[in-house]
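Shown below is the structure under consideration.
Removed: one protein chain of the complex. Kept in place: all other protein chains.
And now, chain A:
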Amino acid sequence: MTNAAIHMEGTLDAPASGAVATGAVHAKGQQHPIKLYLVVWGWLFVLSTCSYLVDYFGLHGYLRWSLILLFMLLKAGLIVAVFMHMAWERLALAYAILLPPIAVLVFVSIMVLESEYTHLLRVLFFATPS
């Protein structure tokens, strides 16, 4: 029986049937202080305001793009790590979920090359000089 471990754990909690023990275990779940969520919420507001200000002050070029990416990644990290509890999940799950999207970056680089090639052809053959 592969779930023998579950039953041993269950009997430690309550000497009842497996299902009831599971319910007791469930009640624990992901427990973190409410304050943590409020702090993260505050930071998300601050970061969103920052990224809005990038547009409001009309920053341009590499400064604009790097700031947008920085604020975006910080916000995404906070949401996934704290709100979605990934920081406390077992590594086997975290890596299974967080690593595959890296493949998207490969796709991005392929499509950057592709669109530059398309752009070049359009400039050479189709674009009307203005």
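FYI, contacts are C-beta pairs under 8 Å (C-beta built on N, C-alpha and C of every residue); 3 or more make two chains touch, one makes a residue touch a chain; residues count from 1.
To be clear about the criterion, contacts and distances are computed from a predicted model.
Student: With one chain of the assembly withheld, which option in "Cytochrome bo(3) ubiquinol oxidase subunit 3", "ATP-binding cassette domain-containing protein", "Tellurium resistance protein TerA" or "ABC transporter permease" matches that chain's UniProt protein name?
Tutor: "Cytochrome bo(3) ubiquinol oxidase subunit 3"
Student: Residues on chain A that touch the omitted chain in the whole complex?
Tutor: Missing-chain contacts on chain A: residues 2-3, 5-7, 9-10, 18-19, 21-23, 25-32, 34, 37-38, 40-41, 44-45, 48, 51-52, 54-56, 58, 64-65, 68-69, 71-72, 75-76, 79-80, 82-85, 89-93, 95-97, 100-101, 104, 107-108, 111-112, 114-116, 118-119, 122-123, 126-127.
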